[in-house]
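Heads up, one of the protein chains got dropped from this complex, but the rest are sitting where they should.
All chains are identified by letter, namely A and B, in their written order; residue positions are counted from 1 within each chain.
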Amino acid sequence: MTRRLVIMLLPLAVVAAACGQKSGVAGTDAAASEDSGAPAATAAPITAAPPVAPAASAAPAAAATTAAPGATAAPAAAATTAAPGATAAPGTTLSSTPVTGSVAESTGATTGTEAAPASTAPAAPVGPYEAGDNDTAGVTDADIVIGIHAPVTGASPIPQTSFDTGKDIYWQFLAANVPDQLFGRSVRVVFRDDEFNPQKAVQVCREMVEGEGAFLLVGAGGADQITACAQYAAENDIPYLSAGVNEGGLEDLSTYFATSLTYAEQAPLIVDQLSSAGATEIGLVVADTPSFDDAYEALQAAVEEAGLTIAYETRINKTAGEAEQLSVVQQLKNVNATAVVLLSSPLVFIGLSNQGVNQGFTPTWIGPGVTSGLNAVTNFGCPGVDTGTFFNPTPQMDVIDTLDPQFTAAYAEFGGGTAADDIGVGLWSLNKLLAMMFEATGPELGRAAFMNTLVTSPGFDNGIYSPVVFTADDHFGGTGAHLLDADCAIKQYTTAEQFVEVG
Amino acid sequence: MEALGARRGLLISAAVVVALVVALFVWNQEQALVIGVLTGSAYGLVALGLVLVYKSSGVFNFAQGEFGGVALVTLYLLHGNGIPYGLAVVGALLAAILVGVLAEFIVVRPLFEAPRVTLLVASAGVALLAIAIQVWFFDSQGRSIAKAFNRTDRLTVLDVQIADQRLWLIATLVLLAVVLGLFFTRSDLGLAVVGASQEPTATELVGISVRRLSTFTWALAALLGGLAAVIAVPHNASFTPGVMTSVYLIPAFTAAVLGGMTSLPGAIVGGVLVGILQSVATSAPIFQDGGALAIPGTPGTLIVFVVLVAVLVVKPSGLLGKVA
Partner (left out) sequence: MTVTSADGAGPVQEVLVDDVAPAARDRARPGLLGWIPRLVVWAGLAYVVLVLPLGRSAIDVQTFTRAACYAIVALSLNVLLGYVGQISLGHAAFVGIGAFMSAYMMTVQGQSFWVGVLAAAGIGAAQALVLGGVSLRIRGLYFALVTLAYGLVAEQNIFQIASFTGGGAGQRAPKPDWFESEWRYYYLCLAFLALVLFLDWRLMKTKGGRALLALRENPRVASTFGINVRMATLFAFVVSGTFAGLAGALIAHNDLSVSADVWNFNLSLVFIIMTVVGGLRSRYGLVIGGAFFALMPYLLHQIPGLENGLSKIPAPFDLTPELAPLVIGPLLLLVNLIQFPGGIGQQVRPVARWLGGHRFDPHDRGLKEVQITDVRA
């Protein structure tokens, strides 16, 4: 019987394989579009400043829009103060602090028109990106689809309910209050769990793009997963944004954009903190995934430059167990480290710090964000994490109201009873940034146009992140971070310093 | 002849231990000794349960870890709802025993006559099911349980502080080993259990219900598993579903095999040995990146594997076990 099965199967398979090609169903089949780099039409000509949001204070639009060659993403800056503390009504300003910077950027010809108020102008900004076959996948006249992936299960879990509620709140708020900011489109957010596993991350990213039709992808956390998915995105000309993580493996990807400081960029900030705290014996513990190699070297270099010495350094397993944690803590204790620079997953941080407490060893644990600075960590990591202090793209719940009062109000209206939390802050800021980017790109929204906007804009400032600036050569857009301090008395992180900028 | 073999086994183990200790001091890794005893005592307690089940039904019980997992979750729920710690612990242990009895009833009884490996697979199925239900009902978030004893600086050995919770673990371990050892050699019930595993028919003929003994054994093993989890895990501040299986079970199996699957004191010795091996592998510079024998990833895993295979090839009955 098996023989019959095999004999029937083989020729059929061969025949069918030959015919298999014609069934390229969805146009979004990224795999089938081998020629995705083909210079297709669209590459729009010139400038005409893409319209600033109509509800906006018109002043910015009229002001000198320095037309950088090709596009303007209505940097409109001059009028509005760039003060980060300014409560900017959403949809208005794309206030960019580096105003002077943008003048410098517009090298050469201000091609053609300035500040044409028109909303009808063919607004596609010109830049290094050319539209391919699937340039407008995920965008219709009615909506834009965004795909986010994050670890909800696995070694570094983020609470799912916070995510489920938080991802939509900004868009609901925008639809209710400033419906025209996105030129009549609404935003649909698709979310997938990547199980803290790069292979799965690539898979869910494909699902979101090919199955759900995502226009762009966002990685919410997990350096290895972000790297893997960003590689997939770059191969398929899909914009990919994430918080800053490693640089190795990401710096050559044309469609990757980091919206906050990378680990390596945060190294000098960390060392500054150490110097000003007068730390003497310093320990350095970094997870041993190769993605973190550049961060490890940057940290070593920064410490050396500041004239401090590392008393003990080691690479620790990504999912270090109790035995390894105990060993590392013991070594740190033996050199009497007063501060330990740590770059690892939150679970390892919790393990290390608590083993430290068990050994009577309580140094300052300091490091770059993003996931270690979450309240989920203080929730069950106390008392060990009490001496933890981490940099983070967003501030904590204690100051968000001064930076953006709409946040709490929106949660109250659209949250359906779920309390606002720091994950909500992160999602709100991210979505706000995306909204600014969409607005700057204009009504003719496509992947190439979007990315052109990113690299030609003087910058985006949503008031919560430090301003985000991209250039064609530098896709690491962070300019500063907030310093968070764990407080086990209230089992939360508080914001110790805001907008610590890279010097 | 057998006495000679047993004595030889003891001598060999003693020699190995002494050699190990000396080597560690020479290489400046003596702290690994202390750390190894601390982590190994947890493995030893889980291994006790494994040996118990093996002695009485010849089964490798893969669900031993998850008996502890159930206890952990119960403790978390009870304590989180305001029940005093001591009562919560008792409740957790009762829950573990309940699950053990259930597992015996649903899985072990129908497969009484089946090959032992089938039972191994079945117990693995039970463990997986337990983990899946935990994930379903509690999601994968980490959770923390307070320690029973908070003091950490009562005892310091070689510069390594030993928390009271750990002391409790070691004390429980030693006490249990002694009690169980006496139980199996002196008490009627214990002898019946051993007898039932070796000669079930004869045991039945004498009027002892083999089935009831099986239930009792599994309940006892579940109790041990629960104890291990409840004492060892709160020390580490957080746990996730499946932690008992992924972190403790395999080293515990290695410990049991090392010490001899039929020997209760062997389980403890094996546990401590595995703990020390892991600790040395993690901290000795020779195994780190750049060392002469650099091992990628987690060195402890490879070292433990090599030792396991070596023991099984050279002396399958383990250090203290008797040849069956």
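Criterion: a contact is a pair of C-beta atoms (placed from the backbone, for glycine too) under 8 Å apart; a residue touches a chain by one contact, two chains touch by 3 or more.
Keep in mind it's a predicted model, so treat the numbers as computed, not measured.
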item	value
Full-complex contact with the absent chain, from B:Ile106, B:Leu158 or B:Leu293	B:Ile106
Residue among B:Val90, B:Ile286 or B:Leu302 touching the omitted chain	B:Leu302
Contact residue for the chain not shown (choose from A:Val126, A:Ala223 or A:Ala410)	A:Ala223
Residue in contact with the excluded chain [from A:Ser162, A:Gln181 or A:Gln203]	A:Gln203
Where the missing chain touches subunit B, by residue	58, 60, 106-107, 110-111, 114-118, 120-122, 124-126, 128-129, 131-133, 135-139, 246, 250, 253-254, 257, 261, 295-299, 301-302, 304-305, 308-309, 312-313, 316, 324
Missing-partner contacts on subunit A, residue numbers	1-6, 8-10, 12-14, 16-17, 20-21, 23-26, 29-32, 34, 154, 193, 196-200, 202-203, 206-207, 210-211, 223-225, 227-228, 231-232, 249, 288-292, 317-318
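FYI, only the chains that are shown with their structure count from here on.
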item	value
For subunit A paired with subunit B, centre-to-centre distance based on mean C-alpha positions, whole Å	44
Parts of subunit A lying in touch with subunit B, wherever the complex brings them together	152-154, 157, 159-160, 288, 314-315, 317, 320-324, 326-327, 330-331, 333-334, 347, 350-351, 354-355, 357-360, 376, 380-381, 384
Subunit A partner contacts - residues on subunit B that touch it in the complex	31-32, 35-36, 38-39, 135, 139-144, 152-153, 159-161, 163, 235-238, 240, 247, 275, 278-279, 282-283, 288-289, 297-298, 300
